[in-house]
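The complex is shown incomplete by one protein chain, all other protein chains being positioned as in the whole.
Letters A, B and C mark the chains in the order given here, with residues in each chain numbered from 1 onward.
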Amino acid sequence: MSIETVVAPLAGRQAKPAGSIVRVGGVEIGGTAVVVFAGPCAVENEEQILSAARAVKAAGARVLRGGAYKPRTSPYSFPGLKADGLRLLALARAETGLPVVTEVMDARHLEQVLACADILQVGSRNMQNVTLLEEVGKCRVPVLLKRGMSATLAEHLLAAEHVMKGGNGQVILCERGIRTFEPSTRNTLDLGAVPMLKRHTHLPVIVDPSHGTGLAWMVPSMACAAVAAGADGLLIEVHGHPARALSDGGQALTFEEFAGAMIRIGAVASAIGRSLA
Amino acid sequence: MSIETVVAPLAGRQAKPAGSIVRVGGVEIGGTAVVVFAGPCAVENEEQILSAARAVKAAGARVLRGGAYKPRTSPYSFPGLKADGLRLLALARAETGLPVVTEVMDARHLEQVLACADILQVGSRNMQNVTLLEEVGKCRVPVLLKRGMSATLAEHLLAAEHVMKGGNGQVILCERGIRTFEPSTRNTLDLGAVPMLKRHTHLPVIVDPSHGTGLAWMVPSMACAAVAAGADGLLIEVHGHPARALSDGGQALTFEEFAGAMIRIGAVASAIGRSLA
Amino acid sequence: MSIETVVAPLAGRQAKPAGSIVRVGGVEIGGTAVVVFAGPCAVENEEQILSAARAVKAAGARVLRGGAYKPRTSPYSFPGLKADGLRLLALARAETGLPVVTEVMDARHLEQVLACADILQVGSRNMQNVTLLEEVGKCRVPVLLKRGMSATLAEHLLAAEHVMKGGNGQVILCERGIRTFEPSTRNTLDLGAVPMLKRHTHLPVIVDPSHGTGLAWMVPSMACAAVAAGADGLLIEVHGHPARALSDGGQALTFEEFAGAMIRIGAVASAIGRSLA
Partner (left out) sequence: MSIETVVAPLAGRQAKPAGSIVRVGGVEIGGTAVVVFAGPCAVENEEQILSAARAVKAAGARVLRGGAYKPRTSPYSFPGLKADGLRLLALARAETGLPVVTEVMDARHLEQVLACADILQVGSRNMQNVTLLEEVGKCRVPVLLKRGMSATLAEHLLAAEHVMKGGNGQVILCERGIRTFEPSTRNTLDLGAVPMLKRHTHLPVIVDPSHGTGLAWMVPSMACAAVAAGADGLLIEVHGHPARALSDGGQALTFEEFAGAMIRIGAVASAIGRSLA
């Protein structure tokens, strides 16, 4: 199904031709400024998340990301610190003032997650977990909805419609790479999704170049490309010591690399008449 | 990740080199006989499910399928009759004696679904819904685990490992077509998945040619091909009046078509030294 | 583009509703009998091709395959014996009486290839080499047209139309696996292509399970599945010593494996009312 033919009265562009802005902790997502969400893939310990929060804030990130509940392909991989991870995210928020985005995997965790999250992330594996979409649709906090690994743009938009039908209009869509035949990158980052979604929905659209490539050295270039394509924000993995990360270290930037990337990203944003938030 | 490299101590073939058999209501799945699961995509009303149950039983099906909770791409599509659908499935089971497989979308529905289901289906959209996999892993009924739309075989196997790690060893894997560039069929049925999975896991492997093609006229041929490839069973959509179906009518066989297909399927099963259960 | 919408007045089913039969050396492709084409990926030396020709004939193959001109991904891979390979194929044909299919990569080689080939193969890499299609369209020998690695069925059919527009109606289509995200097999064999093509074209359709899987142990199962799906023939790689093959040894059957596979294939053919030619 092409996105042209989707029936989405709530998420479709025609519902709000001027575009919608999602507000969280003084940050506007979907406005002129490009908003960077950054932090580690998973919360690992207090020192790790606090140092990362400070570093990404200093470099210009406006939202802290960090996983507490981690859906993993293998049951033998690190599943996240769960409640302890949420507590550490709350600490990092308290210290830095950065709003927090973290994943909710299960409706039964919602109350717990809501106690510390400013934005609820629904991950790629759950993009069509319909009851979870319905539950976050009943919440009153923004939802960051990642595209499924092989979801069409039509399906991504309809997943947002599921959330909005529950009453929650604060949805942010996130392109994070799709499954293709190409083995050199973890996923194929589909930057054409940015203008295509922006044309067909009023919702903000951000890009995750970390999952989109799986390779830290590619992240700055692809982050710049995402901004040039019109993305309203970026979701970037940053870790104090990528080689020691418990999850996805190969795609995490060091603090220094992230600071350098932000300068390049800011220059591209300016070139297209935007700025970094 | 190639399936060769997967670490799956519970689901991997080495755990049970002779293969495992899942038993339900006198039926053995994974043995010499090929087991056919059939019925409508969605339960719609009493007459519909009872007539379908009688017809598929008469033609040789050994398990009744029917959806009560339906995860749908659009929030405006028919979501299933939910609790009422479960009740009607229980009626059909009582009348025909056929065990029932139906989908569970949410851990919070488990108690309700378990009251009527003999086999719990985890659908493609939820193949990596980790907490749902963990919950069905705590149950003591067989689980039919469909491959995700773009799940690799390695990921499919690891999803089974998630279930088995919870203590439930009765898992049936189901190939149902994958996402590719080809637009002429709804999905591309990957029959190579059958021998590949059978080599790397001891679990039974069945095939759903209805979702795998999306076209009723293709189902009999592809069902025969699946059996020839070594499938332990088939999941086939059958509806009394496909043109009036509330869900996926284009891929449902009529009762007559299903009866005809069963004869062809039985002949192929015999040719490779198996039989219809 | 779906195959439903293709304009193919020559290749389309409506041009010959009863189906067309391609005849070569007393063999009919597209009739009731299933025709097996077998032999090594590449002709390597006289002993190799003669022993293979004898073995596949003894096991029931009716056409000998063997590559003399080999298009290779890397310029450092074995490119085939070229003219010498053609000469050896002619020898094998003379000794066994089997008609020969071999690839033509370039219109400038046509005269040379025609001197020894009974069927011209156009390979996957050249499925949209339009001038080559036009040139083989001017020949009066059958053409085996393999599906491109990511060609849709619509494109495959239109490639046949290119050949037929030149005046050559003897085209055989060959499904040989497509590019997908799945890394466990070399390609994903799309057996749904068989009934779909048969519905939309009158041309015979065969299947290459060797390239379709890349794994010799999968070939017999998938060959049986192809026949069950309705294939008019099979293209199977066979080599006296697969481990020493100069090209694609991992997917070649030994003589014994091929003989065993033929028995299984024959049984499935009988089950669906066909036979081995």
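Here, contacts are C-beta pairs under 8 Å (C-beta built on N, C-alpha and C of every residue); 3 or more make two chains touch, one makes a residue touch a chain.
Just so it is clear, the model here is predicted, and its values are computed rather than measured.
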{"item": "Selected from A:Glu47, A:Glu182 or A:Glu256 as touching the chain missing from the view", "value": "A:Glu182"}
{"item": "Omitted-chain contact residue, chosen from A:Gly60, A:Gly212 or A:Pro242", "value": "A:Gly212"}
{"item": "Contact residue for the chain not shown (choose from B:His109, B:Arg179 or B:Arg274)", "value": "B:Arg179"}
{"item": "Absent chain, residues of subunit B that touch it", "value": "150, 179-181, 183"}
{"item": "Contact footprint on subunit C, counting only the chain that is left out", "value": "6-7, 71-76, 79, 105-108, 125-126, 128-132, 148-150, 154-155, 158, 161-162, 165, 179"}
{"item": "Footprint left on subunit A by the chain that the document does not show", "value": "1-4, 150, 152-154, 178-185, 188-192, 194-196, 199, 212-213, 217-218, 221-222, 224-230, 264, 267-268, 270-272"}
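Here is the rule we use: only the chains that are shown with their structure count from here on.
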{"item": "Leader among chain pairs (count of C-beta contacts)", "value": "B-C"}
{"item": "Chain at maximum distance from subunit C, centres defined as averaged CA atoms", "value": "A"}
{"item": "Length of the line joining the C-alpha centres of subunit A and subunit B, rounded to whole Å", "value": "34"}
{"item": "Multi-partner residues of subunit C (each touching 2 or more other chains)", "value": "150, 179-181, 183"}
